[in-house]
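The block underneath contains the structure these notes are about, expressed in structure tokens.
Missing here: one protein chain of the complex. Every other protein chain is in place.
Let's look at chain A:
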Amino acid sequence: MTTIEAPEKVTTNHPKTKRLSPLLYVVPAAILILALTYTLPPFRNYQLATVGAYLCVTAGLTILTGLNGQLSLGHGALMATGAYTLALMQNRFNVLALGILAAVLVTTVAGGVIGLAAARLRGPYLAGLTLAVAVVVPSIASTFDETFNSDQGLTVALEPPPDAVTVEQWQAWVCWAGALVTVLVLAYLARGRFGRDMKAVRDDETAAKLAGIGVARTQVLAFVVSAACAGLAGALFAVLAQSVSPGAFPLTLSLFLVMAVVIGGLGRLSGALIGAVLLVALPEIAHSIAEDAGSQRLEGNLALTFFGVVLVAVMLAAPGGLASLRWKRNKQKGRT
């Protein structure tokens, strides 16, 4: 829920006094979500939880791509890393908090390794590297089938929630707790020094170097932060689906994530939220259209078409993404 800082604010000495704290967005959002979980029917709660899980990864991705200019087509694979870690931890220890923490840590390490390589690559080469990461997931799962159980994947052992709450409510709470913490951390990171470093590196690496910013260090860090978010999202998806398999993290997932943040508005956390909502809403709309049309087979493919059409329309009408629509006139557009 922050945007790229306008340059004139950087020049003032007291940027923080002029901006609302991210807490002012996150706390009301938390209250709103809590209220929603008590009013929505169970299936909508489940969808709400899915939006929360998607928000974790889209928020991280929009920071990486929007603020730091690195394109990643491999975030689906990072989610898979988090999901498998959670599944393995759950099946051994069955302590959810521990599993989620381990998922984030392992994905952070994986992100560091990929980030180190990524910091040396530019444009299409970076996209190619991350694409390879996304493609390799099924092969890893089948090569080490003793651990990952090949295409069939693993089931996730979960303690049922207390009787007072429904499973869907509980899922929504877990996912949105993760999402709001992610958003809070990213908002503070983006408005602080690290955020300015990332933007400086994105805009002109040579100028950033002259200003004393470690270019490679910033890029690797940006990737690591974004990977940690993806790991958290993966873990939350494993909780939602109660199972993990390579089929749940296909290449199309990675592409959908990039599309969602571009449609929502790159570099803006509000754009990430819009993207996350779209990821849940568009397939649903496609489903109801397919059902009305009486062709079930349309359904699986219609969502893809939908995303494509929306992407084209948004890029033509609002190149800064949906999040840029309202305040375009008095602020600089986000970089796309």
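One rule holds in what follows: a contact is a pair of C-beta atoms (placed from the backbone, for glycine too) under 8 Å apart; a residue touches a chain by one contact, two chains touch by 3 or more; residues count from 1.
Criterion: contacts and distances are computed from a predicted model.
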Protein that the absent chain corresponds to, by UniProt name, given "ABC transporter substrate-binding protein", "Sarcosine oxidase subunit gamma", "Acyl-CoA/acyl-ACP dehydrogenase" or "histidine kinase": "ABC transporter substrate-binding protein"
Residue in contact with the excluded chain [from A:Ser21, A:Asn94 or A:Ser139]: A:Ser139
Where the unshown chain meets chain A, residue by residue: 1, 3, 20, 24-25, 28-29, 32-33, 36, 39-44, 46-48, 50-51, 138-139, 142, 145, 149-153, 155, 158, 160, 167-168, 237, 240-243, 245-248, 250, 270, 273-274, 277, 280-281, 284, 287, 296-297, 299-301, 323, 326-327
